[in-house]
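Here it is: the structure, laid out below.
A single protein chain has been removed from this complex, and every other one stays in its place.
Up next is subunit A:
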Amino acid sequence: MKDAAPILSELELDALTELVNLGVSRAALSLREMVGEQVLLSVPTLALVSSAQAIEILKEREDRDLVAVHQAFEGDIAGRAMLIFPMTKSLELVRAVTGGELPLEDIIELEQEALAETGNIILNSCLATIANLLRRNLKMSLPEILRGESGDFFALGPGSQADDIVMFLYIDFAVRERDIRGYIAMLMDMPSLTALKELLGDFIERTVGTPN
């Protein structure tokens, strides 16, 4: 496995975690407005690991019968962001965002569209906050709904290797009153990490001046 440690300094990793924290907090606000209940968030976990390890981390969590809203992003940095939750919670999420007054058959019919829209709002809110704080534009793809096992969602693309270093982060969310829970996960590849290092340096300098 390649050594991930020298890619980002301790302060750059700290800055990245803080950026993600700000992004996900804004996303939680958007979700809170949609479901009308408090959204609980965990502290983000961020790691520089190989692609294979990232998939292993996902497999160690709840692994089967999952739904994911997937969006790719590109610009100075590129990667993939996903909102992932158990399939059994998917209809409950749709019910929560549609106001809970629709009959079951309408909810089932709306599921795909409602999931895509909900994921789009949450992931965009998170990524747009990060992009704004880094003063860069990110172009987001249209949301895509995936179903299956978590390892499949981040399966290696063509040309990528199992030992490629990626930035992997995830954060748990829950709407306690509605029994909805899931997590947001993000993967970024190595060329993006090099660009990210530079952007983080600029962000740190804007925030605190030149660090000692």
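The definition used in the following text is that a contact is a pair of C-beta atoms (placed from the backbone, for glycine too) under 8 Å apart; a residue touches a chain by one contact, two chains touch by 3 or more; residues count from 1.
Keep in mind that, in the parts below, contacts and distances are computed from a predicted model.
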Options "Acyl-protein synthetase", "Gas vesicle protein", "Extracellular solute-binding protein" or "Response regulator receiver domain-containing protein": UniProt name of the undisplayed chain: "Response regulator receiver domain-containing protein"
Candidates A:8, A:28 or A:115 - the one touching the absent chain: A:28
Option from A:14, A:62, A:76 or A:164 whose C-beta touches the chain left out: A:14
Listed residues A:38, A:88 or A:137, member touching the removed chain: A:38
Residues belonging to subunit A that touch the chain removed from view: 10-11, 14-15, 17-18, 21-22, 25-26, 28-29, 32, 38-39, 41, 43, 129, 133, 204, 207-209, 211
